[in-house]
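Only one protein chain is missing from this complex, and each of the others stays in its spot.
So that you can tell them apart, the chains are marked A, B and C in the order they are listed, and the count of residues begins at 1 in each.
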């Protein structure tokens, strides 16, 4: 039994990749992911200019719900760093997806073009960062803004364009706009805007005060988002949000995802968790008499 | 040290009430809440006509995150039942807030008028139910719809109008519309649209498939919502979402809430949890040298 | 402190006599985070494609949950005739049956599938009470569940199983209803039992209440009740036990008969 699957035309040996923002900034990060056995790598979201990110703490664990609050501030080495990263990571011989967080259609295009030139397998447009003004959720909430950005990026490069969306009021509409404009797949969902206050210090803990909630807490929200978009539009979907176990991964796939990404679980359990998840999925498929991942994509949707 | 506080002009002996939908349907429900020691009671959301609600299961525990997924379907005995409930619950001598889930401005008004006639202390307009079409989140996502409903209800009754909102893209805008139209306070937040699939049965578990996620998982989302609305508008706020401990309650109050509601914690720990929460808050205020709840409302907001 | 969970489970045993309206089902949890239960606990058993219904846990051994189900409507019919390979269990619902504080002679009266919680209860208290008399009454022999074979209740020396059937039946020790049994076989000797627990149809529980009330022994009687249960989690208010301010799915289903005066007045009279 193999777990081969393709998403957005990308062939994967199994459906599990890392989520953007978790170990996708440096050559060493990718090396760690490669050693652990991820099927593809997603980079941290890149901007044109280098960004320093917010003051610390940039992440606060919320252990009671196996969750995390983060506000890194899209720290990244900018275009130059991207080229270098891609060049150095070719040796891993696995798909590499470049996440992009632009503040204008032009910035998205510029980065996408560099990504393609330097051998990226695909780009993932982050239209859903919950805590960086002008680079994220505002864009992803508006069908017209999404259409514009996805349209121009899709017509500027030949590698697949994946669009990452978050929790927005008109999710299906936005998803539909992205697909019409040329997106080959959707990644659902990003972290959810949230905050934690230390009641003794009487202050929000994150350097940026507000951040994104990820991890187990948002898993049922992610399942719903994937289900709803799959039911209405049947696109290729990469599910992300609170995958901590193979059961969680199967759940997202049965809701309509063809692949999954894991973020917070890497933080809590280490990158090696990918093996357990992949092995568990394999066992499940065998035991239940399925012959491929493909067979269970959207299996629970009616 | 007492924990007196007022919200929307309602005097409370302490800031903890039940959340709508948890034990607010029958006389006996209210009796249970009264015995446990809640400062005020919020009814289940009422509609004009009696509603049967969805097929079972109407709720699925998600124990790993101390959370719950529910889709009750706004089951309630309708206007007639409301009158009876209010009449019988006068003997408890505590504020009773009637939650209303209409599908038109007229329905909201009609129920609010009956509520006032039968002695309700206030009404809470549920503009945020995540899983009943036409009665909830679609309304609460639109500033103009909110303005219309809140305006007409406010001008039809004399008791305070509280508006309950959920996770929407333009939360501050919607909140502002509600306040301009006459809302005396805002309740933030409702449960968040979500789903759980049983991977063996390969089906969503809830009778209605999609439901609302409540409990610990959404607490940081609620804190953020309260903080953001308080920072921008400084209204009276009732905070709700994942309050399981006195620390959680203080956190929402420091984010800007004047009172809190508890829902899922009643399910996991029983109604008696209210005492522990109230005692803990009292101890905290004393130890930290505060003299009233009032002093810490919005204390972490800057 | 309850800690509810949702447990996916797999059918591992289905015992049903030909055409019987009753079946025994054993479901095994498919997660290591299954919930533990005590006698009296029930759960909401979700039948995919149907509904979730309240069912007493008739026994639990590790990840294995035992149920005795009788056909009533669509969901129970499905369960009895063609139990699904996979179900979901939501629980533990309710409170444990209040156990006898010390030794003594215990009488358990189970009518029909009402026997379910009493089986679990019998096996739990057997170790520290003097004796357990488990009287199991059914209308006809094809409803009879072989408690010895399936639950191994005869592994306890101090548990006596007495089968009472209304029709003629060779397995039965007594022909008649449970009330008949008590009148005829126990009669004045009711007092010999330190605690009596009963579970079964409402009419049976009503009659029993009357018997114990007349005998002035209500303080020894515990009744396992049924109400309509919707959420099973204590929030919807549907399961209020008439005449009390108790929620069956939180405070019940077993209540001391002493608390049931108003219930009796409302329901039985």
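We take it that contacts are C-beta pairs under 8 Å (C-beta built on N, C-alpha and C of every residue); 3 or more make two chains touch, one makes a residue touch a chain.
Keep in mind that what you see is a predicted model, and the values were worked out from it rather than measured.
*Asks:* Indicate each shown chain that the hidden chain touches within the full complex.
*Replies:* Output: missing chain touches A.
*Asks:* Considering the whole complex, which of A:29, A:236 or A:251 touches the chain not shown?
*Replies:* Going through A:29, A:236 or A:251 one by one, A:29 is the residue touching the chain not shown.
*Asks:* Which of A:269, A:284 or A:299 touches the chain that is not shown?
*Replies:* Once the missing chain is taken into account, the touching residue is A:269.
*Asks:* Can you list, in ascending order, the chain A residues touching the missing chain?
*Replies:* Residues in contact with the chain left out: 21-26, 28-29, 31-32, 35, 53, 55-64, 68, 72, 75, 196, 198-201, 203, 205, 207, 263, 266-270.
One rule holds in what follows: only the chains that are shown with their structure count from here on.
*Asks:* State which chains count as neighbours of chain B and simultaneously of chain C.
*Replies:* Both-contact set = empty.
*Asks:* Let me spell it out: compute each chain's centre from its C-alpha atoms, then which one is farthest from chain B's centre?
*Replies:* So the farthest one, by centre of C-alpha atoms, is C.
*Asks:* Going by C-alpha centres, which chain is most central here?
*Replies:* Ranked by how close its C-alpha centre lies to the overall one, first comes B.
*Asks:* How many angstrom lie between the centres of chain B and chain C, each centre taken as the mean Cα position?
*Replies:* It comes to 37 Å between the two C-alpha centres.
*Asks:* State, to the nearest whole Å, the distance from the C-alpha centre of chain A to the C-alpha centre of chain B.
*Replies:* For chain A versus chain B, the centre distance works out to 33 Å.
*Asks:* Chain C: which residues touch two or more other chains?
*Replies:* none
*Asks:* So which bits of chain B are touching at least two other chains?
*Replies:* 62, 64, 196, 199-200, 203
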